[in-house]
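All protein chains of the complex are present and in place, except for one that has been dropped.
This part shows chain A:
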Amino acid sequence: MAAREPSRYMARALPRALGSTARPQGIACRRFASDEAPARRLSSQMDELETASSLEGTVSEDVAKSFDPVAQANSRKTQLPRSRYQFRSPKYYRGPLHPHQPPPPSDPSSRVFVPGPFSSPRAQQTYTSTIAQDILALCYVHNPPGFKPPPKAPRLREWDDSPPTIRTGPSVDRVVERITIHSHVKGAIKENSSWLHVAGMAIQTISNVKVTTYKSKTSVPSWGVVPGRDTCAVKAELQGENMYHFLGKLIDVVLPRIKDWPGIKGSSGDSSGNITFGLAPESVAMFPEIEVNYDMYPPKMIPGCHITLHTTAKADKDAQLLLSALGLPFYGKMIN
């Protein structure tokens, strides 16, 4: 077989070589990794999963019907001691040599374990299925082979050990990384702390994230702010599932209902792809979580807030493209 292979190749190739060729002969069969990309259906790839007894075989109807874990547990005469099945994570970390080590954070018995995700957010699915590929097609820069783009002056000064804060050059990869909701509570300085409690509760309700409070660092005499004394702001940082749910609510429920909302100002942004805009107290009250029991909030104390959308875009222009694709309009003069 092996000996016959070249002659077979010759027999196929010679007539082509002797005849007029339309184009230079390429490699007969080119193969790309993407040619073999499987359709991304998990259930069709169950055979690739590790074998486990739960995945093998089927359970007959009557066995499944008669299975009652609570009754089984109650019928047990003797119990194992609690220490055998209930692991308690140590309260303090006593070093790597201590016999009682805390479990990894992904373990439900860990003290820092956070459950989730609970859903697959719609905004995220829209991003991955529609927006990401459209941005890729929109921003693709084609350099023909042999062409070298002319060198561009760097936007920021070059740094030798290039710290991660410096981000230069265009990029197609644009995602909303995190969202910060920040609210400066004036009433907490002028009057009492109840303003701060209500503001924290409201921000926590709309974001599903526990807020942190901040004290003033600078003195503003006209506002009566003394550094280090007054707690004057609450902030929530959203990532992942919470962030996408918040973004979805903001874009589809709250912003369309604001009267005469012109959009985000085109000049907003820190020139590194992070865009900020503000919401008035009456807009914050439009979030569905606050609306369902609006009566429980003192209406005067519902806070306004600033929302910062941190994106991986390296210039404001790129971030504006991403956010307008997500459904946040911009108005006025666009400044990068």
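Simple rule for what comes next: a contact is a pair of C-beta atoms (placed from the backbone, for glycine too) under 8 Å apart; a residue touches a chain by one contact, two chains touch by 3 or more; residues count from 1.
Methods note: contacts and distances are computed from a predicted model.
Undergrad: Would you kindly match the missing chain to its UniProt protein name, picking from "Chromosome transmission fidelity protein 18 homolog", "Trafficking protein particle complex subunit BET3", "Large ribosomal subunit protein mL46" or "Replication protein A 14 kDa subunit B"?
TA: Listed in its UniProt record, the absent chain's protein name reads "Large ribosomal subunit protein mL46".
Undergrad: Can you say which of A:L80, A:L97 or A:A137 touches the chain missing from this structure?
TA: Checking each option in A:L80, A:L97 or A:A137, the one touching the absent chain turns out to be A:A137.
Undergrad: Among A:G57, A:G95 or A:P108, which residue is in contact with the omitted chain in the full complex?
TA: A:P108
Undergrad: Against the chain that's been left off, what residues of chain A make contact? List them.
TA: 2-3, 5-7, 9-10, 13-14, 17-18, 20-27, 34-35, 39-43, 59, 64, 67, 69-70, 73, 108, 113, 115-120, 122, 125-126, 128-130, 133-134, 137-140, 142, 145-146, 201, 293, 296
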